[in-house]
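Quick one: the structure is below, questions incoming.
Every protein chain of the complex appears in place save one, which is left out.
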Amino acid sequence: MQRLGETAPSQDPNRGETAEPLLRVESLTVATKDRPLVSQFNLTMARGERIGLIGESGSGKSMTTTALMGLLPEGVSASGSIRLAGHDLDLVDAPDKRLRRIRGNDMTMVFQEPLTALNPLMKVGPQVAEIMLKHKTAASGSAAAARAVELLADVKLPDPAEAAKAYPHQLSGGQRQRVMLAMALANDPALLLCDEPTTALDVTVQRQVLDLILESVQRRGTGLLFITHDLSVVANICDRVLVMHHGEVVEEGSTEDVFSRPQHAYTRGLLAASDLDATDNDGRLFTVASAGGYIPPAPDQVLDEVPATALHLSGEPAGPKADPDTAETALAETALTEAPAAVSPAAASRAVVVTPEHAHDTDAAVIRVRDLVRTYQRQRTSLFGQRTEVQALRGISFDVATGQRFGVVGESGSGKSTLLRILAGLDQPTSGSVRVAGNEVAGAKESELAELRRQLQIVFQDPMGSLNPRMKVQDIVAEPLLAPGQKLDSARQRRLVAEMLGAVGLPADSADRFPHQFSGGQRQRISIARALICQPRVLVADEPVSALDVSVRAQVLNLLSDLVDEYQLTLVFVSHDLGVVRYICDNVVVMNRGQIVESGGTEQIYEAPRHEYTRTLVNSSMSLRAELAAREAAMSG
Amino acid sequence: MAIRLLINLARFAVTYVAATVLVFLFMRAIPGDPAQIALGVNATPELLAQTRAEFGTDRPLVVQYFDWALGLPFGDFGTSYVTRQDISPLVLDRVQVSLILVVLAMIVALLIAIPFGTLAAVKHRSAGGILVSGLSQLGVAVPNFLAGILLVVVFAVGLGWFPANGWTPPGQDFGDFASRVALPVLALASVQGAILTRYVRSAVMEVMSEDYLRTARAKGLGKMEALFKHGLRNASIPVLTVTSVQLAALIIGAVVIERVFVIPGLGSMLLDAVGNRDLLTVQSVVMVLVAITLIINLVVDVLYTILDPRIRKAS
Amino acid sequence: MTTQPAAVVRSTRRRPAPTLLIGAALVLLVVLAALISFVWTPYDPVQAAPADRLQGSSAAHLMGTDRYGRDVFSGILYGARITLLVGLVAVGIALLIGTPLGILAGMRGGAVEEVSMRAADILLAFPALLVAIMFGAVFGASTTTAMLAIGIGSIPGFARVARSGTLQVMSTEYVLAAKASSQGAFRIARRHVLPNIAGMVVVQCSVSFAIAVLAEAALSFLGLGTPPPVPSWGRMLQESQQFLGTYPMLAVWPGLAIAVAVLGFNLVGDGLRDKFDPKLNGGR
Partner (left out) sequence: GSSASPEAQQDSVTVALTGEPVNLDFTTTAGAAIPQALMSNVYEGLVEIDQEGKIQPLLAESWELSDDRKTYTFKLREGAKFSNGEPFTAEDVKFSIERVQSDEWVSSLKSKMDVVDAVNVLSDTEVEVVLKQPSNAWLFDMGTLVGAMFDPSGVDDLANTAIGTGPYTIEAWNRGQSIELAARDDYWGEKPGVETATLRYFADAVATTNALQSGDVDVVYNMQAPELLSSFESNDKFQVLEGTSNGEIVLSMNNKEAPFDDVRVRQAVMHAIDRQAVVDTAWNGYGTVVGGPVPPTDPYFEDLNDVYPYDPAKAKELLKEAGAENLDITFTVPTRPYATAVSEIVVSQLAEVGINAKIESAEFPAVWLDQVFTKHDYQMSVVLAVESRDVLAMFNNPDYYLGYDNSKIKDAAAKADASDEAGYAAGMKDVVRTIVDDAAADVLFIFPNIVVADAKVTGIPANSVTEALDLTNIGWK
């Protein structure tokens, strides 16, 4: 059998089109018994070419790639033709026996969820080795094991020999995804399929993994089909883009062309909604509906717009200028030890007290946090042994003034949600003080918290999980009205709910429906309606848009923004996405490992991060314009 | 892992002690004075008093309880009021019989359930899979004593291939043991097998929908290959849980089969002891059963830690 | 981290599975038999008629007669009542005790959880049959003791299901939202936990019902269940043992009745489980 990877020249992708294509897909149609999921999908990919596949959730991206792999779920079938260079058979109707020799060898795939995609009961080394043993690309078991360690080193896992002996649950999300990548690259495939490989990861980690993928495929000349709904990721990685909508490819072309001159209305909408740097005449984000007025970024113009900080890192793959073999945890550690503020929590808290320049003095602060510490006791493991402690918050202090839009950013596990839970009186601090609208949270009894909770409400991340699926919207939204001390007859409740639903832009008849009858964006509106029905002074939002499609993300952000103005709310907005925070917040604190490492005005932090960790964060987060600019810079430079 | 074991041992002890109190008090509620029952109807009051003293049933309950409960861990169950015999060796005999019967039945049941359950899951849309599922549903619906009766009627009375009932210890005459144990094991295993087949099926169905199985296939493994290499060990965890629960329940649940096949197991000992108002024997048998159940749980927990590295890590 | 709302929407609306339909039909058959027995049975199910003993199936006696000349069909109809009664009461006991116990354990955690789960463990060490034998010894064998014993034996199952369901619900954001609105524990249990674990509990009910039917049959077989002359399927089966060689149909009818009831409840349980837990239904 021909080793495709070896013969494929490491060349400029643009010239690959002249040679025999690596992959040629013609009229691929994927369908269940009753409906088509993907129709008439055509694709020609040259060797080493990197193609992005974008589109909203449910548009058929995953179905297309699973069809290529011949791993369609039961009850779903494919027709058309798929040809892979070096194989004189049509993969669509080839017998599984033949396909098995191609899968994992010439064509491999990386899946979205790194936790569930690895066998939890098997050490990762053997899982990597298995793919080589299966295709006999390693001479022996020990050779495969040795090669597996090499591969793990290739994907920059710290201490690869130890990592090979670890079980998946002992690795972090990013590390798991590296293992997946090592596995996919083990046999030097000619074609790598990636289905949203970084969506589940933190921004900083996402950046590293993306860079790793890019570097790997470039070095090996591997063809890449990359699925994502994040346009900036495509701009970063891919030469060519396919836009899918309702199972059909609606637009196709080079990344620059499609992003600067979208032909199809849907593409334009997608671009508009993704571009958090562009606003319409009213200063609001573009949505798919209002995309008509959107002017896509022109290649030459983006270069001027984008801040230097965002630019200096791009152009070449290794994103954050961290040591190449540093894992994301190691990175975080470095950041921590380097941070002067981190040396002493007290010093840190002093350094970060926010004194916004406009108007408010600290006495007007609606939220006042001092030396907040929250330590979790992990389950005691023996009757006599010590409890292990997790320091979720290590002594943070800040004030939020009335009317402020206060952002909290930081990667997963940095303590953001813990902070919010304490603010909402859902959890008690280990030490320190938290006053919200004049109510002390620390040590408060349940009855004393009722008043606090009327003043402060939360919107959660998961638009499905935050709504009880067995309750009607009416009852969900009215729930805060049932709090002790509030007595309203049901007619008045109905009226209030109807008003609130109107305010968040939901039709009046929504009240009698169940959550599952709404889309993700609509559900998030319901959450917002519930949070606002008691007319709180403070609205706390925990990643309210990170689970949403880009196309609705803009709508929800606009809505939040409007409501904050309309109801004169103080907003505390938690996100790991700097772009979003930058749009909606005027002040921001950056959290890392339970501490605030930097705080200040949003623009100031974004433009001129002082702290090492903040810089990494800023550098890692991608914006569409920045990526396009980088691409432009790289091409012109 | 050792810590986890320690916690479990502590739980075991607490549960066991609570159970002894429960059983002891409950047994004292049984109508009938053991002395009266042992002596028959026309016993004189003096004799009754004398016998009660001999049995120790005239002492305060607390004293009786500690006398009994403290002996338990050392295998000292006391002397039966009725048989006037040391209970411990009798119980030991019966435990062996019950365990042999039930464990054999469970092994056979697993031998049935694992291949058929896997088949039913892999081919859940084809005729073969549906047939296995259907049969397992029917198997579950048949009371095991009915299965036993039918087996006796066909294979012992009708065809004469096996003895209809009775028990020979394996150490005494293995051939005879095997021929006698065959039908009761089959009766228990056919129903257990059906129950386990359903659990194996759903466990395998569940792992088949797991992402890592798709990963394995993306590596180039065939469907069955992926299932065997990556799926079965994962599926074994829920199956292990059910097996342990079933095993514990079966040790007493087999009493009906012991009845049909005249097997001197713990279950029939318990029934007889209840019939004879042999209080101490009843208490002791119940506690042995409880101990077995708890030990099974303990062992299964250790097995979990061996099977599942996530649990190993968690402690 | 990201969810796929579309998939969730799909799974909640589906046609009932054939297993559910077949199961429901079988259960309905048993329920109907029981209901009919209240208003009509072809003959008095307990009245002996020595002249008519041991007849085969005929127009007069659909399923023949037993050794006392009693009409087997009438007995089967009446027996459905006993079976359902035992099942209902047993499952009812387990439901009413086990579910709150499980919810409490799941919601409170800590010592409450440990104690109630230990209690469930202790109960778990006493299978229904063991409890029944002990109850039979103390209170005498009767339908009541059988129901109680089976009910007590089924409590741990409910407690465990309710607890794991509660733990799941308690970790959701809508419960967090409810807490953030100062909703009391009782209200959270009623409005959020209960409706969301109801599906799992219903499945458990169905499965426990099937187990109860089998346990009642086993108890009657051992003479620890419903005393004569009230017809119970398990005892009919036990009494028919003598006639296996000569009148095998005497064993077939009650055996079939038990199988139908157990099969019915199991299928309903399976069907409901598939409905409530889309993950088990294969595919993704």
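In order of appearance the chains are A, B and C, and numbering begins at 1 in each one.
Please note the rule applied: a residue touches a chain if its C-beta (ideal position, glycine included) is under 8 Å from a C-beta of that chain, and two chains touch if they have at least 3 such contacts.
On a predicted model such as this, the values are computed, not experimentally measured, just so you know.
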Displayed chains contacting the withheld chain: B, C
From B:T57, B:T83 or B:T241, residue that would touch the chain that is not displayed: B:T83
Residue among B:H124, B:R217 or B:R259 that touches the chain left out of view: B:R259
Residues belonging to chain B that touch the chain removed from view: 31-32, 36-44, 47, 82-85, 90, 93-94, 152, 156-157, 160, 162-168, 259-262, 264, 268-269, 271-272, 274-278
Sites on chain C contacted by the missing partner chain, in the whole complex: 46-48, 50, 53, 67-69, 136-137, 140-142, 223, 227-229, 241-243, 245-246
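By definition in this document, only the chains that are shown with their structure count from here on.
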Of A-B and B-C, pair with higher C-beta contact tally: B-C
Centroid distance [mean C-alpha coordinates] between chain C and chain A, Å: 47
Averaged-CA centre spacing for the pair chain B and chain A, given as whole angstrom: 51
Residues within chain A bordering two or more other chains: 74
Residues of chain B touching at least two other chains: none
Chain C residues touching chain B - in the complex, by the definition given at the top: 118, 121-122, 124-127, 129-130, 133-134, 136-138, 210, 214, 217-218, 221-222, 234, 237, 241, 244-245, 251, 255, 258-260, 262-263, 266-267, 279-280, 282-284
Footprint of chain A on chain B - complex, ascending: 3-4, 6-7, 10, 125, 210-212, 214-223, 229-230, 233-234, 307-310, 313, 315
Complex contact set, residues of chain A against chain B: 69, 71, 74, 96-97, 100-105, 108-109, 111, 113, 116-122, 130-131, 134-135, 167, 169-170, 180, 183, 381-383, 385
